[in-house]
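Every protein chain of the complex appears in place save one, which is left out.
Labels for the chains are A and B, by order of writing; each one numbers its residues from 1.
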Amino acid sequence: MSHSPVLALPAETGWTRFSNFWSDFRQSPVAVAALTVVVVVVLMAVLAPYVAPQDPYNQEALDLFDARLEPGEVGSGGYVHWLGTDAAGRDIFSAILYGLRTSLIVGVMAGTLALILGTTVGLIAAYYGGRVEALIMRIIDLQLSLPAILLALVLVAMLGQGLMQLVAALVAAQYAYFARTTHGAASAERRKDYIEAALSTPLPARHVLFRHLLPNALPPLIVVATVQVANSIALEATLSFLGLGLPLTQPSLGSLISNGFQFLLSGRYWISIYPGIALMLTVVAINLVGDQVRNVLNPRRSR
Amino acid sequence: MIGFLIQRVLQALMVVIAMSIIVFLGVYAIGNPIDVMIDPASDQALREALIQRYGFDRPLFEQYFIFMNNMLHGDLGESFIYRLPVLNLILSRLPATLELALTAMLIATLLGIPLGLWAGYKPDSLSAKAIMGFSVLGFSVPSFWVGLLLIMVFAVELGWFPSGGRGPTTEVLGMNLSITSLEGWSYILLPAFNLALFKLGLLIRLTRAGTVEVMGSDYVRFARAQGLSEGKVVGLHVLKNISIPIVTVFGLELGSTLAFAVVTETVFNWPGMGKLIIDSITVLDRPVMVAYLILVVFLFVMINLVVDLIYGQLDPRIRVKAAS
C-alpha cells in the first residue's frame, strides 16, 4: 500500500511539483489576470513610499488649498492629482497606496497568526483524539456557527481599538476555519494504519505531527489561507468603516472609504470610490486566485 | 423525536451560557464593572452604594450569578446615553432590524434560487457563467462598499431611492414597520438589497451545486426514463433535494444577517439594533454593548435550533436516525 504521500513522492522535487501546479493554474485566464492584479497590488503597497507622489501621513505636507480637488487637477505641489484629493488636501492616489499597505499588513498578519493558531489547535485535536478532540472541535464548531463580524464586534468591544486589538479580533474570528480544515485532513490521515503504527512506536510526537499529519493538511490549508487573507482585509475594512478599526492617522482602505463617505452625497465621489475600487480589486483578485488554487489542488471539484 | 429535541435545546442553552460567561468576563471583569453599570461621571456615594448593591466586592463567580439573575429578570442595566432600560431600548430597535433582515432574506431567496437552478441546470452556458461571476462578487466584495455604490448610483445619480433613513412607519401589532407603505418600500429596498447580496451569492452557489449534483444522479435519469418533463424533474426532484441545504442556510444566514445588518444599517443610516450597537461601542455605552451581544447570540442560537428541527423534518433519513 502506498498511501503515504511522504513515501510516495520522494522523486518529485519541489520544483517539478511547482511547475505542474503552475501549468494547471494557467488554464484559467481569469485566474492569471487575478494573480497579476494581486502581484501589482502587493508591489504597489511595498513600494508605496517610492511610487506615491506624497506622504499622506505627513500633516505638514498637506495644504488646505488642495482640499477636495477633482481627479486630474493640478495641486500646489505642481503634480496632477489623478484621483483627486480629500478634505484635508491628501492626494487620494498616495493615500490609497499607503492604505493598501496597512490593509495588506493587517490582512497578512491576521491571516498568518490565524493560520498558526488554527493549525496548531487542529493538529492537537487530531493527534490526541478522544476527549481532547471532542472538546476542541465542539468549541470550533460553535465558533464557526457565529458570524465573524459578531465575534470581531465582541472583541473590539472588549479590547478597545488599535492595530493590535484589531489583529487580535481578526485572528479570533478566523482561526477556527484553519483549525477545522487541519483537523479534517489530519484526522483522515490519522485513521490510516501506518499512522497507528507510527503512534505505537517510540517516534517523537513531533515526527508524526510534522512528517505525516501536517503535509496532508497542507493543500486545503493553502486554499483557506488565501481566502482568509482576503476575508481579513475585507473585515478590517468593514470594521474601520464602522469606525471601530484604525484611526485616520493610520489609514487603511476602510478608513479612507469611511472618510469620504460624508462627501459622497454632495457629489465628491472620488474620495471614497477610488479607495473602494482598490479594496474591491484586491479582495476579488485574491478570492479568484484562491478559487483556482482550490481547483488545481483538488481536481475532483473542478469540472 | 423528544430525545432529539431535548438534546438540541440543551445544546443551545450551553452555547448561550458559554457566551454569557465570555461576554461577562470580557466586558465586566476585564473592564471596571462599576463603569458598566453607571456613568463614570456620577458621584462617589452613588458608586459606593452600587458596589454594595451589585456585590462587586464579592468573588467573581458570585458576581456572574448576580449578573445572570438580573438578566433573567429582564434587568440589563440602563444606557448612559439614552437613560433608558437597555432591554426596552434594544427591543424598540428590533422591528427595524428584523424587517430589514427578513426583506433581505426574501430578496436573496427569490433571486438566488431561480438563478442557482438555472446555473446548475445549464452549467456550461454563458448565462450560467455570468451568474456565477455575479455570485463571486456577491460574497467577496465587502458589503459596505457595495452599499456605497448603491447609494451613489441609485440615490445620488438616478435619484430613484432615498439615500438613507427609514421613512414613515406604521404600527402593526405593536411594531413599527415600513414595509406596509409604498414609500416605506422605497426606503427599505436599497439597504435590503445590499444586505441580501452576500446571501444571494451564497444561495446561488449552493443551489447550483445541489442542482448539478441532483441532475447527474441516477434517480433523475430514472425520472426522465419514465417520461417526466424537465419542469417536473426540476420542480419535484431537484427542488425537494436542494430544499434541505437551502433551509439550513436560510436559517443560519438569518442569524448572520441580523449580525451583518450592523454594516448595512450604518451605511444607510437605518435605525435598527445594529446602528445602536455601533453607536454604543463608539461612545462606550457598555450596558448596551453587553445586552446586544448576549441578545444576538441568544437569537442566533434559537434560530439554529429551529433550523435543526426543520431540517430533521425535511430529510427523512435524519428523522429516522433521530428517532432510533
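Note that in this section a contact is a pair of C-beta atoms (placed from the backbone, for glycine too) under 8 Å apart; a residue touches a chain by one contact, two chains touch by 3 or more.
Just so we're on the same page, contacts and distances are computed from a predicted model.
Only one chain is not pictured, and the protein name UniProt records for it, out of "Acetolactate synthase", "Peptide/nickel transport system ATP-binding protein", "Cytochrome bc1 complex cytochrome b subunit" or "Carbohydrate ABC transporter membrane protein 1 (CUT1 family)", is "Peptide/nickel transport system ATP-binding protein".
Considering the entire complex, the omitted chain makes contact with B. When the omitted chain is restored, the residue from B:Ile81, B:Leu102, B:Leu137 or B:Leu228 that touches it is B:Leu228.
Although one chain is hidden here, its contacts on chain B can still be listed: residues 124, 217-219, 221-229, 232, 236-237, 240-241, 244, 314-317, 320.
Going forward, only the chains that are shown with their structure count from here on.
With centres defined as mean CA coordinates, chain B is found 24 Å away from chain A. Within the complex formed with chain A, the chain B residues making contact are 15, 18, 22-23, 26-27, 30-31, 123, 136-137, 140-145, 148-149, 151-152, 155-156, 163, 252, 255-256, 259-260, 262-263, 266-267, 277-278, 281-282, 289, 293, 296-297, 300, 304. Listing the residues of chain A that touch chain B in their complex gives 142, 145-147, 149-150, 153-158, 230, 234, 237-238, 241-244, 257, 261, 264-265, 267, 269, 272-273, 276, 279-280, 283-284, 287-288, 291, 303.
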